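Pasting a structure here, questions to come.
Note that one protein chain of the assembly has been removed; the remaining protein chains are unaltered in position.
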């Protein structure tokens, strides 16, 4: 399913639609086909206008079996087109999916426009000439269906044919079969009486340039590659595989030629320690993980804070607590990033807003890390990691260089001598003559860098470490507004992957004439220097989050503002509808619509 | 030094003084004698009135060498008695301590009442008859000095003589020498002309009962022992040694006969896992650690939250971040306790206020853990751990029993079936017929306890876990006031080991007629149910903490109150003076005294 | 383990839970599960007195399929949690399932300390030489140079041999089995089930999706007799379809060599007799380079020595006897006290 989803995405992209996708993997490696927990889904939203989310309620749903139908039907728009492979609606499959009766026959699908097609049989017939066994032939049914979808949306078959040729270069019989299936599905559209279902989605008006699709994990990896080039530092990634972060490791491990070293360590503790060691030795140390792995890095993060070494830590958040929901998304590691260490151990925390934004934020994390000699945590999540959107390929030569100073001057050196402005300590790399020194996790003397147990010195160093991190606020952009005015009745303040849903919901509400704006935080610690002032210009602040209310508490404690929390914790992104309803509930109090599907709970008082 | 301190403490206790002590260990195991970092200190405050702290500015300082003098002199009250061992004020020692000239000779000690005695020589003379070598003889000088102190305060020598006899039972020559030294020191007081230095400290008026001295770590260990008896559960402690927590392990390991099992694990992760395994198997699992070890337990804590198993985690906080200041105290792990995990992983957090309070709070932690099937974090710190105070020995038979339900009923069982009131899940212990089941860190179905990836179920379970912990607020005492009225101009809100200093400072200010009260939090998460209302009755709330402002942020975010932060982060407790000055600064704005010694910084805006 | 055998004989159904098994079709884990459920009833321990503990990985989902008590813990920590279970209740029969990543990568230290302490439990390590659940990265047992998602240019590590490592940790029981060899697996599980102390069992397990055929070179039925040697205590170390080849110590060295009966005058008398109590021999057997030597399977090493749990229990008894039941009240009143 993921493969056909990718192909359809590409076709939409080549038709210059704006788009966003949301693949939904089952938790099992190869869960048995036909079970509800084995359903692999792929949602895509594309259009001629800006697209910010994979969409709440699709216009078209393709269900290849009863399990897929029962899992996804509730999302399909009333009256939308429902394509089902009727061959799969047999007793055994119906039972596995929990259907007492066949929904194709009992009238329960009457709210939708149902197109029940014997896709398996049609596919087998279409590829009969290739001599594949009937089981193998049936496997081409996804491409048959893709062909039909291409007909519905008027897409060209060419790129997919090319892709099949490359993919199965060594198995020409598979190329032939899948191409035949694709074409047969397309032809079916022509011949069957379904032309009332044809859509024309014209190209979106986007900034000129060269585009490609990119997922959050690849964007993160490429951002780290770019950071290496822009700083001129070799990148050393220590990592231990974990869902949904592993692809960042996989991608970086393919690019040794670009100056990256990847070490798959024995665990997450070793992984961050490898990165710390590498930074100590003068490289850009990075590590990537998710929830449980982040927990394990806690102690070593403290060492990086205490020794003031640059380090980029990417946390691709997933559902928690503990093992939680490894393949699902969540935003519940913010507190941990900002506060989750022993002792006063301040760290800079950033969050990416969209898949492509991961690229820019990875570079920004590296910039801050080397400039301030500090670990930086970059939060992404499972939704960003696997979701994809078009990305305008940058001109690498025009990306801003990141200046790095590694000290060589012997005069006046000690390891904790600081830049008076940034408060960053000197980065003196082993191998540099005249600068031999010792560092460690015990408190250091402000004036000499030697071990110190002095009470006053500990106070000075603790406050200096804090001041250094808070000072980053002067070096990051002021908080802007994504949509709407910079003052008014309601500000919806988001962070991370809720970007698209909030942006679309706010736009819709503004179209209804509501006085609402959207601001999106990329800097979670420290906050942008103008944030307090900005929030103060709104009567109310609403903070939607995929957790139980974390950013809202940071905002409340920092600005003493009665920010309102709106949370959803389902391992799934917000729907635009849910946020729209919540905004309207706030601004149209007479007429309180409730969130569609009744799926999201509201948590008002944090 | 620690031994003589303990003996002097005992003597004060036997004289029924109220008292508080503060041992200050060097960071090194056996730091070279004569260096400033090798100074081992012991401070005691005793009196006929209630004593809450080891005192800011002692009346008497005994300095056995120049390093001890330079390290501690600044604390000695002007005009106080300074006893020095003049034998040690030789060139080499003066140099090691950083003295350019001998302070006994250059007039720099003129603000104090100096008693310079050749203690080494007098001791050697006194024990000459025992035949010890002169080096061994010199080692008795601490007991000589103790004898002199006993004379000054009119204490009996008997208990110390008894202690020496027991301690050196196998080396009678050492008993003889030390007893002779003790008596010689005592006699010196009689004969030297120093009777203007004699003090008479009458007994304090305390509640009748049997008393003993107790340190925080022993009180914690004994509280855990008591919890075992009160619940009727075997106690299994998994621990890995770490300063300043190891003594809890040491103490428990001595009491197998009382039903305790201790496992010294290979690291802190294994230690908490041993405790989790033990709780799963039906025992009371406990683990004890400090900062870096706490960091390592993060992931496993999440498992205990997710599987809803009872667990007591004691964090004896020390200076951070990272290795930090292992032998010094701090309160900077509060954020970590409340917020420091991946995912939404709510945990109940308690804090002890005094050494003896560790006993009660350890029992309370166990009570909540087994009643709510949840991990509970008990925060103490290095100051409580090693400090001691008199403790009224409870009548064990009168301590409230803690009812524990381990399920045996098969009907209606699934592992996450909940008590409707507490929301605690059933504790079904392996070995129970009919209740076999599987649990783990993946999300569970609310209705069956099986693995569930359902979005709505995750929301329900996440909110249920949160509601369970927040519900504990109904089961803990309302927040009371330690000193002062329950409303007024200023409330000083403290937590943990700042208790004594705040209490004494508030009392002093009230004696000056200032409108100030003291409340002390033992429940950090959830807060007592009336806390918001109580805070609302004061015009201002001041929150002193030994960190950079953690409780204050929790209060601000929860109650949207502009609570004022007052922080000190020096690895040392607050002085009464510092808090008193800060209160007066708040309430006597015309006349702003600054904190003595200029040692504590103020951090107003968190 | 101290359970009295119950009157109604147990069957494999008594050990099967009602949960859908969610491994990939064809995964070697199925066969291991079936064999475990087949052998367990013979041990006479009732399901409610048995706990299956696991870490994280495909293999670690095992407990869900057993109708015993089960704890699916966190990655690598199962040995520590199992130690806690045994410390709390030494009457439970504790079984641990781990993978080559779970047990040897993140969990290597706990495994090592559990084995050296000789905690009384059975540890089954499903070695598929790959990370299955995270979709195919190399593991500590993957061959050097292994190309995987995280090592597109081949891994740069030298692999660990799990059985050798367990022997190096002083494990009191070390065995090897093969997922699809029911007879061998059953025999090994039976022995492990009866061992007192840490019983370490490495099971070669085929991951059809990410490392298919990893062990075919010696587990495929047609080559198995020639490419593996089953070690049985007191029996000569013979192998081959005709049992015509054997192992002996090359005279005057510390090395094993393969001899062929009837060749160079070799007879069965020249063949080494397996002695499972001989640790250095077990080490050599575990270490034999493949394919010059066959892969050693069966019980390589087994000795009985005091278990951690038994030692703890003994200390408890001694303490109780010695202190003459010092009460908590008495403890609180030891040392200096005073009455007001």
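We just call them A, B and C in the order they show up, numbering each chain from 1.
Throughout what follows, contacts are C-beta pairs under 8 Å (C-beta built on N, C-alpha and C of every residue); 3 or more make two chains touch, one makes a residue touch a chain.
Just so you know, these numbers come straight off a predicted model, no measurement behind them.
Asks: Kindly state which of the options A:188, A:280, A:446 or A:527 is in contact with the chain not pictured.
Replies: Of the listed residues, the one touching the omitted chain is A:280.
Asks: Among B:61, B:149 or B:242, single out the residue that touches the unshown chain.
Replies: Counting the whole complex, the residue in contact with the absent chain is B:242.
Asks: Among A:20, A:179, A:334 or A:439, which residue is in touch with the absent chain?
Replies: A:439
Asks: Which residue, B:32, B:98 or B:131, contacts the hidden chain when the whole complex is considered?
Replies: Among B:32, B:98 or B:131, only B:32 touches the chain that is not shown.
Asks: Touching the hidden chain in the full complex, which residues of subunit A are there? Just list them.
Replies: 10, 13-14, 16, 159, 203, 206-213, 222, 225-226, 229, 234, 236, 238, 255-258, 261, 263, 265-267, 269-271, 273-283, 285, 299-300, 302-303, 307, 393-397, 430-442, 450-451
Asks: Residues of subunit C in contact with the chain that isn't shown?
Replies: Residue positions of subunit C that touch the missing chain: 105-109, 112-113, 116-118, 140, 153-154, 156-160, 164-165, 167-170, 249, 251-255, 278, 280-281, 283-284, 287, 305, 308, 311-312, 315, 318-319.
Asks: Counting contacts across the full complex, list the positions on subunit B that touch the omitted chain.
Replies: Spelled out for subunit B, the touching residues are 28-32, 35, 37, 239-243, 246, 249-250, 253-254, 256, 262, 264, 266-268, 292, 322-323.
Everything that follows uses one rule, which is that only the chains that are shown with their structure count from here on.
Asks: I'd like to verify one number: the distance from the centre of subunit A to the centre of subunit B, where each centre is the average of its C-alpha atoms, in whole angstrom.
Replies: 44
Asks: Suppose each chain is reduced to the average of its Cα coordinates; what separation in Å results between subunit A and subunit C?
Replies: 40
Asks: Of all residues in subunit B, which are in touch with two or more distinct other chains?
Replies: Within subunit B, residues 299, 302-303, 307, 440-442 contact more than one other chain.
Asks: Note the residues in subunit C that touch 2 or more other chains, in rising order.
Replies: 56, 72, 74
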